[in-house]
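Please find one structure pasted underneath; my questions will follow.
One chain of protein is taken out of this complex; the other chains stay put.
Labels run A and B following the written order; every chain starts at residue 1.
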Amino acid sequence: MSTTDVGNFRSLVAEREATAEPEAAAATAAANGPAWSNMKAPDARSQQSAAVAVTNGRRALKVFLSNPNALFGTGFLVFVILVALTAPILYPDDPLSMVGRPFLWPGQNSAYPLGTDSLGRDVLAGILHGSRISLFVGLMATALGLTFGVLVGSTAGYFGGWIDDLLVRLIEIFQTLPSFVLLVVLVAIAQPSATTVTLAIAVISWPTVARLTRAEFRAIREKDFVMAARSLGYGHARIIFREILPNALPPIIVTSSVMVATAILMESALSFMGLGDPNVVSWGSMIGTGRELVRTAWYLTALPGLAIVFTVLALNLIGDGLNDALNPRFSQDR
Amino acid sequence: MAPLLQVDNLTIRFPRAEPVGNLSFEIEQGETLAIVGESGSGKSLTALALMQLLPRAAKIANGHITFGGRDLTKLDAREMRHLRGREIAMIFQEPMTSLNPVMTIGRQIGEVLKVHEKLSGKAARERAIELLRLVRIPAPEKRVDDYPHQLSGGMRQRVMIAIAVACKPKLLIADEPTTALDVTIQAQVLDLLDTLRRELQMAVVLITHDLGVVAQWADKVVVMYAGRKVEQALPGDLFNDPLHPYTRGLLAASPRLKHDFHYRDGALTEIPGSIVSAVGEAGCPFRPRCNQARASCSHHVPQLIVPAADRLVACPFTTSLKAVPHAAALSL
Partner (left out) sequence: MPLLSVSDLKTHYKSRDGLLRAVDGIDLVVERGETVGLVGESGCGKSTLGKTVLRLVDPTAGHIEFKGEDITVLDQRNLQRVRRSIQMIFQDPYASLNPRQTIGEILEAPLVVHKVGDRTERRQIIANIVAKVGLPAESINRYPHEFSGGQRQRIGIARALLLNPELIVCDEPVSALDLSIQAQILNLLLEMKKEFGLSYLFISHDLSVVRYFADRVMVMYLGRIVESADNATLWSDPRHPYTRALMEAVPDPSRPRQAAPLGGDLPSPSDIPSGCRFHTRCPLATDLCRADEPEFRAIAPGHQVACHFADRIN
């Protein structure tokens, strides 16, 4: 008889179990550990010890925190945010008011550590207050662009068909227009203010997010777990927001950090051109007013310029760090 | 005569794991050796070690791989590159991803010939057509200019084989060559490999999880579990009289086409648990799942013993079911 015969093997196993020595039985019991309600899947036991309950998020955080560049970026951004929050306390006066002699170089007068500009305004106060507008515009514009872009992209990617065609056309219309020109036109039509600048930047930045989200949704829509969700009778909203979106988020999060940086740059560019809010100081407007004096008082453009460079750099470093942390191909440690 | 390939006590180590431990086997010229195991058994890493293509984190911690009198673990990158594709070739599981999608298949075959045999473009193309004919691709003159996506899965695997045998290697490593293919195509591809083996006098290392494939296409079988060789035998012996509890369990657990065993007759015999339980196991890696385990199994890794000619088994408590008809006699 062939030994591959199942019945034969089973009877052998049964007899073995019946005649097993006590020491073997004791060893097996010890190995099994705590008894469960059901022993049909003893493979689960081995996993208990092998798999430490580290969630996706915790693992990503670990990878992110072990990346010195990302830590530096985060540190710098936290510093800028603290500065923005404390600026009204440190310099309660309007940073646009004249406080001293014009053209004081940095270090000349300890009351104005970073000097004064052509109208005698405190450069340090300007930079500190300027961080408020830069961050506000950067974060708000990104939030708005992200929300709208994700909505459009997920709708297009999830439903497909004519809805997709229509939304893709809409995205393409925005993407074919030169975005900065569109931004200038939008701000010029509306009165320049922090709000209109924010809205205008959001208007030109959402198509990128929409494209990305749509691509992610189209890929994830075909995954088996989405099929499973549909087979269980879940509604569209639940599938979009609970099943697909969390899986589509990593690249969107990475993009958003770069979007904040881009928005800060755009705001600066607008202010530089004199299209910013005239009633508040921003890094861009400081460069704008200082640009004619670049040869005589270069610090007036260099200092707010450095503020922009470091903030944008910090955001990009965070973006890279997030990319490494959220991309499972890199975060899988052996 | 020395065997074509001899692997001695091969141990592959990752920073935190040892996926292959103390593995030894040899293969004669023109022979097909099957390495069987499930995922996590270390069989694919072994194949990569033979090619010296291990992932960066993996290191050969111990052992030698002797091929044609040379120790592959001691060769430098240039010498190994010279050997790869020319004397040792490999085919992979996924014919879809192992071909370059933007290159015609003729050029991909020609590339190997240009690198190793310094053929000119025209000569390489002619040899490519010849090779496509050798792997039984119909109308090779036309197919040579096709891109991989224009071919079916079976055809792509034939192209992979054509590339692998282009320089008439002495050893061909086939890592799950038919797992992605349907049964009817699988039979065609394995037959082709077998014919080429005889025509080109190659030795073949056939890595698979499919016991049926082993039975029909291998001269010698190595069964691996959790990085260790647990049994070695001729295929006939292995199927008629498996010795290691793992091999026995596998054969008992697999439904067989020619056996009249239906679910109404009873449940399938299970091997409880999964291969993950071998992680960190001090003694026999199969102990946590073994129905014959006893306390001494956890003390040290069992040595390979020779229970009969041409056989090896890594279990001190196993006895041939054939030789001992009474199962009770097994519990020594």
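Everything that follows uses one rule, which is that a contact is a pair of C-beta atoms (placed from the backbone, for glycine too) under 8 Å apart; a residue touches a chain by one contact, two chains touch by 3 or more.
This is a predicted model, so every value here is computed, not measured.
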Full-complex contact with the absent chain, from B:V112, B:I275 or B:A314: B:I275
On chain B, residues whose C-beta touches the chain left out of the figure: 38-39, 152, 154-155, 182-188, 191, 209-217, 235, 239, 249-250, 253-258, 261-263, 267-272, 274-276, 289
Touch list for chain A against the chain that is not drawn: 2, 4, 36-41, 43-45, 47-48, 51, 53, 55-56, 223-225, 227-235, 238, 242-243, 246-247
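Note that in this section only the chains that are shown with their structure count from here on.
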Approximate Å spacing (C-alpha centroids) for the pair chain A, chain B: 45
